[in-house]
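Written out below as structure tokens is the structure these notes cover.
A single protein chain has been omitted from the complex, and every remaining protein chain is retained in its original position.
And then chain A:
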Amino acid sequence: MSKKIHIRLASQRVNTSVAVNQRYPKIFTPGQEITSHNEFMRGHGTYEEDTVLKASVAGVREQVNNLISVRPLKSRYNGDIGDVVVGRITEVQQKKMENSVLLLSSVNLPGGELRRRSVEDEHMMRQFLQEGDLISAEVQSVYSDGSLSLHTRSLRYGKLSQGVLVTVFPSLIKRSKTHFHNLPVGASIILGNNGLIWICPTINKVEEGVGGFVQNLEEVIPRQERETIGRITKLCISFSTE
């Protein structure tokens, strides 16, 4: 039996914030005056106008000795070498993904197959990666214009199979030692530094050897795992919109 549909009025909105009585740091808006003392140095996210230091981004103030900078609350993802990212293939020509490049030469194929740079090799790639496919990868290097070069050399990385993708602000993902977690509740989660979170059923160690390039689309995820994944998805969303 279907449930009753409920439309909530905005005036009845529930404040889901966990931090109810916590004090928030002051947030500067672009153009807002930070300080008029001239002994301070201009850092990132600030500019000087008529000897007054002003914020050029919306964010919180950070101070190291005399250097004042404003750290933006939300910003576009700026990659760093070693970051784990989750992304969607947008073009299989130059192996481009969003603004990042996954080079042919930096992909491991199932079974440790040896690869040569050749035209046949490029054609082969289409069998493994297609437009729309989701992959997890590591940032190999950052170009001067900010675009990233990725690699999936380790068997941990590769194509992603069945699961849910959640997008949050990149600034909410903290860089940590490991971004791959097998949660005890029966699901796996990949926290991409670029704000994309991948939630899927627990990854089987045996299957992992192929880097996700062999997928079993017949497999039906049991109801219980679905419920777990659903809950974790909700948690991720509610934490990110808190």
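As a convention for this text, contacts are C-beta pairs under 8 Å (C-beta built on N, C-alpha and C of every residue); 3 or more make two chains touch, one makes a residue touch a chain; residues count from 1.
We take it that contacts and distances are computed from a predicted model.
Undergrad: Quick one: the chain not pictured, UniProt calls it what, "Ribosomal RNA-processing protein 42", "tRNA (guanine(10)-N(2))-methyltransferase", "MSF1-domain-containing protein" or "Lipoyltransferase 1, mitochondrial"?
TA: So, among "Ribosomal RNA-processing protein 42", "tRNA (guanine(10)-N(2))-methyltransferase", "MSF1-domain-containing protein" or "Lipoyltransferase 1, mitochondrial", the name matching the hidden chain's UniProt entry is "Ribosomal RNA-processing protein 42".
Undergrad: Touch as defined at the start, partner being the missing chain; which of A:31, A:82, A:146 or A:230 qualifies?
TA: Only one listed residue reaches the unshown chain, and that is A:230.
Undergrad: Would you indicate which residue among A:78, A:130 or A:154 is in contact with the undisplayed chain?
TA: From the options A:78, A:130 or A:154, the contact with the absent chain belongs to A:130.
Undergrad: Of the residues in chain A, which ones touch the absent chain?
TA: Touching the chain left out of view, chain A contributes residues 2-16, 88, 130-134, 160-165, 168, 172-174, 176, 181, 185, 189, 191, 215, 217, 220-221, 223, 226-227, 229-241.
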